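As you look at this complex, bear in mind that one protein chain is not there, while each of the others sits in place.
The chains carry the letters A and B, assigned in the order they are written, with residues numbered from 1 in each.
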Amino acid sequence: MNADQRFDELALRLGYSFDGEIKIGGNYTPLIMDGDVAYVSGQVPRVGDTVIVTGRVGAEVLLEHAQLGAKICAMRALALLRRQFGSLDRIRRVLRVTVYVQCTDSFTQHSEVSDGASAVLFEVLGEAGLHTRTSVGVFQLPKNASVELDLMASGTAR
Amino acid sequence: MNADQRFDELALRLGYSFDGEIKIGGNYTPLIMDGDVAYVSGQVPRVGDTVIVTGRVGAEVLLEHAQLGAKICAMRALALLRRQFGSLDRIRRVLRVTVYVQCTDSFTQHSEVSDGASAVLFEVLGEAGLHTRTSVGVFQLPKNASVELDLMASGTAR
Partner (left out) sequence: MNADQRFDELALRLGYSFDGEIKIGGNYTPLIMDGDVAYVSGQVPRVGDTVIVTGRVGAEVLLEHAQLGAKICAMRALALLRRQFGSLDRIRRVLRVTVYVQCTDSFTQHSEVSDGASAVLFEVLGEAGLHTRTSVGVFQLPKNASVELDLMASGTAR
């Protein structure tokens, strides 16, 4: 399987489609290329019009559900990269991932939440999906999302 | 009007001057160039010596005031870029903007706060001001600022 097939297979397994428009709000853009580096805007776990993982991790949101949220953020970022590059096989390297987790004052498993996103990147992209990462616990996120993720990746345009 | 004139016109409309030194504290620098990419340090809504938008958004700070804060952060970043490049017309693209909002535990309109900054970038720079963006809600910010913003932009040096 190539990276695009692995992405489709994982989307099927997660039970969500990322084929539609990746909606964002506001006067900005979801992805910008500068040379061969792609910058992807902060992604919340939105599918279509609905943010499907909301609330505070460590309170009403369990770790496993937050990890699902991180996976969906990563899938959205990949969907945007695929659209830009034509194929996910054109990604050379995910350079940096930052994961923001809406959490309680005593929740400290931010890295474990981020592991959901990292697993997606590695499963779909293989070695090219290996990345540097920063995980932090924030007070709130847009739309009450439980997790938000942005990233940079390098690749070869069509 | 060119970008510099639009900047001056917007500064006049906002009622603040960004002509003076953009003051920062600590052992770091407000802007660094690497090749044709400029990195701008985190900006709070300071004018001269005073941070003019402080406090927690969603509590004592209303959305509209937070948006003003985001606008001032963006104007400061533009003032630094103008000094570096000689003219804002030399900016090729704003690549990434990260906006941190000091908010309550239930405030979820971080994107709307950031729209203040995005509007400034687009109004002054036009298409070159379109950017990727990440907005998060944090627990506190330096000097009790309500909002902080950093960015990266590419351009052509003098």
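Heads up, the rule we're going with is that a residue touches a chain if its C-beta (ideal position, glycine included) is under 8 Å from a C-beta of that chain, and two chains touch if they have at least 3 such contacts.
Note that the coordinates shown come from a computational prediction; the quantities given were computed from them, not determined experimentally.
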Which of B:Leu10, B:Val138 or B:Ala153 contacts the chain that the document leaves out: B:Val138
Footprint left on subunit B by the chain that the document does not show: 25-32, 34, 39-42, 56, 98, 100, 102, 138-144, 148, 150
Residue ranges of subunit A at the interface with the undisplayed chain: 37, 93, 95-98, 103-112, 114-115, 118-119, 122, 130-139, 152, 154
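By our rule, only the chains that are shown with their structure count from here on.
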Interchain centroid distance [CA atoms averaged], subunit A/subunit B, Å: 25
